[in-house]
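Below you'll find the structure I mean.
One protein chain is absent from this view; the other protein chains keep their places.
Per-chain residue numbering starts at 1, and chain names A and B are given in the order in which the chains are listed.
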Amino acid sequence: MATKSKTAGKGTRKRAKDEGREIIRVSEHTAEIVSDSGEGAQKCGQIFGAVCAKMGNGAWTVEIIPAEIQPPPRSKAGGSGNRVRFGTERITNWGDATNLVVAFNEQVLLGRHELDALADDAIILLENMWATHPDPDIQQQWKEALEALSTRNYRIIEVPMEEECLKIVEDPRRGKNMFALGLFAFIYDRDLELIRAQIAHQFRKKSEEVYARNVLLMEAGYAWADANLDFRIEIPTVKSDQPMVVMNGNEAIGMGAVAAGMELCSMYPITPATSASHYLSDVFDKFGGVVHQAEDEIAAVGVAIGASYAGKVAFTITSGPGLSLKQEFLGLAVMVEVPLVVVDVQRGGPSTGLPTKVEQSDLLAAMFGQHGDAPHVVLAPATIEECFHSMVTARRIAETFRTVVMVLTDANLATGVQPFPRPELDPRWQQAPVSLSPIPEGKPAYDWDPRTGLSSRRVPGQKDGMHTATGLAHNEWSKVAYDPESHERGCRMRSRKIAVLQHTLRAPEVYGEESGDLLVVGWGSTKGAIEEAVDRARAQGLSVSSCHLTFLSPLQPGLKEIFRRFERVMTVEINYSDEPHDPFITDENRRRAQLCLLLRAHTLVDVDCWSRVPGQPLRPGFILNAIRERLAMGVGV
Amino acid sequence: MPSDPRIELALRAVAAPIDRYRSAVVTTVEEVRGYLASHRSPTESGDGNTAARLGAFAAGRIDYARFATLLTEAPDDPERLRKVEKAFDILRVIAAGDEDLFKIKVKGGARLGAAVAKRLAEMGRGFAAARVAGMATAGSLNSGSAEELLAPMAFERWSAAERRLAPPLVVELEGADLHAGDLVEFMDGNVKILLLVNGESTPAPLAPLITPGTFVLQTGDDTGLGRFAEHEGPAVAALVPEDAARFIHDPARGANLWDRIEIYHAPEKEPRRSVGGRSVSQQKQELQQLLAMGKAPVEAAASVADAAPVTAVAPSGPVSNQVDKLAAWLLSQADLENIG
Partner (left out) sequence: MTHYGCSLLSCGVIDERTFEMDDYQGAVARWCPGCGDHSILTAVQRLLEEEQLKPEETVFVSGIGCSSRFPHYLNTYGFHGLHGRALPVATGVKLERPELNVFVVMGDGDCCSIGAGHWIHATRYNVDMVALLLDNNMYGLTKGQTSPTTPLHFPSNTQPRGTYLEALNPVQATLGVTNASFVAQTAEWIPAHLYETLKAAYHHKGFSFVRILQRCPVYTASVYDEAVRKPDVIEMMVHDDGIYLPDLDQIYKQKIVHNPKDIDGARRLAEVTERVRLGVFYRNEALPRYEDLRRLPAHTAEERVRLLSEELDRYAV
């Protein structure tokens, strides 16, 4: 292997060499890398994001996923990569537009341009091999693309990535990403030791040789940038005084499951939930936990229910289509009062929909997808940190209330990477749910407290506790009972539990002033973007606050009271709703966003909504526009 | 860490039974932890405990005091709780114990049976602790002082279920001290004893232990150790010196003695010296018996009858579960140092 590249200094800052270089000082920046899929841009972005976090920047990383499964090379729809928003302060969402992009070809770049993903003054580092490509068609495409790009104030810097990489490797498709990482490392003055450590972490399953080659390539990118760029970007880092960890939402769910003492994850592969089970499959053994890949989603939830019935702590994880398949079993779990945690990593629907992209459109299916009346609990973590901690709470609630607890995350949380305070683990989270002590005589299988509906758990092995759990209507002895009183009582007891849980909940906090012109209500992963939009709106003198709901069933108390303090209330969600002024749409027939619908029914307040289904997280800037628009329109009073 | 490769081999052989035993202890530890968590008095458990159990996601969202009213079961009597806590500690020590718990060395000239009995009794303290905790969870632990419940418990007092979960033992000893008769009383439940024989031994020291339900193995290497560990029922094995017989008696291999015994090495040299008080002729007899057991009568080979595997003989040792009898043990303070 050729080793021509100069090594860039081992993490030492070379301020002297920056003389004459423009130093751009900003408090935050959004950088991205795009390539054809398979060129490793994702890995580059992941490493860069992790390094930023480790250096003490706030960060939020989002994957750029191709719009097609097998896009041809160099196509606008084929851009794959990663987008890292990072700054001195905490970053809570993916932000608006990209400020700096490294692109492996002009077509994927054009795709990003057309999606309006790039800021008007974005800096672009573009592979230039295509300009002189032997294929005249490609040369032509290059010319046309650069023309289209010239309509903006982009600053385009051509980089001979291929040429430079060829000095080190034979196939630059394997390694250009590390060269790009070196570019980022130089531009943002990142700690090279940390980068090397992160490369080692990413490629830990590969050989020493792979590691060494990747480091060389990264260093070559660094050296090229040092020699050729006349600017650097400085984003002050602040080392947190608290120990921090950095991971994506699916890893957080997996780790949270371990922290919660889960013993079984029973699943069937489905994007974007799968990576959580990949993570668990890697580590669960160590903790005595098993990932069971069942023959389908129905069996997956069935096995989890069987395990839970037998006294173990089990959960299942899925996404939209899988949730649909599990519904019958979820109703059964509610009916027989078997505790169960279900994680739904939401993606775009209906049907196969947008398998890799974010949406918040499973809320109603999660709440009401079971036939009959099947009251249960629905939670929605809003951050990656909450993905971790929600598993502990979900388990405890499931067991205390003998019911199903659904945890709704989404593709944005699943793949987003964010640093957060290192959880302080507590062995009490892990506590075994049951003991096999004998059942006293005369104690029914469901010893429902007539006030609360709560009953004590019972599992096989408990002497004198024999009974048949049944999905048929049953009395407290779990005997099939079709009489009106038994069925009504069963329904009442199961429903009462949800009321009792609601009774232990606190009212949600209002972000911003306690009253005003507009209250924006959200749930799940949109929290950071909504709060940023509210901050900006308030800075512009608008009287806007927000309120983020984490309990969706039961809803937290006090909502009506909070809503009354605002002139208008509007939910912001990533699921479909009719726009009020679209053809045929009237106030009467308008299909509203899912949380909006719930809140209207729940509070009898005329809650409005603004929702989009772009297959992307919402941008704070867009939410801000919606806020201004709605305030101007006065809709929904 | 054991440097003797034979000890390593032996510990590897009993790794699965150790896991099984330890897993049962660990499961019990966690159950008892759960019991303690929900039966401590409210002042002890309180909001802090509820908060801890609900995790950080609940902070600011759940009113701990209200939630706690749903969680706490009736607090247990402090006296009883103390006993359960003590039992909990004993179980935890065993759960955390390393390989040394499962290994003993019989000093030259000492009694094998006594050494095994002593260690099993010490391990039996775990079962005793589980009994205490079990009675507490079942609500049948009375509040009278009965500390001795948590003392070592001799094998003869183990219940059938406890014997099935018995920990395996690796025993290092001199061939001269290997008297199979010493082990007879332990050949029950799922007891697994693996002997590492040093020095000279008689040719077939374990032959007297061959009974329909007992797995018996003499070997020089890892041959048969997998089956030894997997056998459901009592099993004894010895890593014997070069010139001893090597054979397997595996109860799962059929109803006939000759189907179950596989002798794959008979000593070439006749015994010439007495070993551990057993004369040359006694040793010859021992070997003859083994060889005879391994031979099939000619006509028997034609049989097609192949009955179900013989299961272990029902355990003996009447142990009363009566509370007052158990209560009689609770005299002395549990002494954790003795374990391991």
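Going forward, contacts are C-beta pairs under 8 Å (C-beta built on N, C-alpha and C of every residue); 3 or more make two chains touch, one makes a residue touch a chain.
Note that the coordinates shown come from a computational prediction; the quantities given were computed from them, not determined experimentally.
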Shown chains that the omitted chain touches within the full complex:
A, B
Contact residue for the chain not shown (choose from A:227, A:425 or A:604):
A:425
For the chain not shown, which residue from B:6, B:22 or B:265 touches it across the whole complex?
B:22
Thinking of the whole complex, not just what is shown, which of A:472, A:604 or A:633 touches the missing chain?
A:472
Full-complex contact with the absent chain, from A:195, A:264 or A:534
A:264
What residue numbers in chain A mark contact with the hidden partner chain?
53-54, 56, 201, 240, 243-247, 251, 255, 258-259, 261, 263-264, 266, 283, 285-290, 292, 294-296, 298-312, 314, 328-329, 332, 336, 419, 422-423, 425-428, 430-431, 435-438, 460-472, 479-480
Spell out, residue by residue, where the missing chain touches chain B.
19-20, 22-33, 92, 95-96, 126-128, 130-131, 133-134, 137-138, 159-162, 165, 304-306, 308, 318-321
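One rule holds for everything that comes next: only the chains that are shown with their structure count from here on.
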Gap in Å, rounded to a whole number, between the CA centres of chain B and chain A:
49
Complex contacts: residues of chain B adjacent to chain A
27, 30-35, 37, 49, 52-58, 60-63, 66-67, 70-71, 134, 137-139
Listed in rising order, the residues of chain A that touch chain B in the complex are 259-260, 379, 381, 386, 389-393, 396-397, 400, 423-424, 426-438, 440, 452, 454, 500, 503-506, 508-509, 550-551, 556
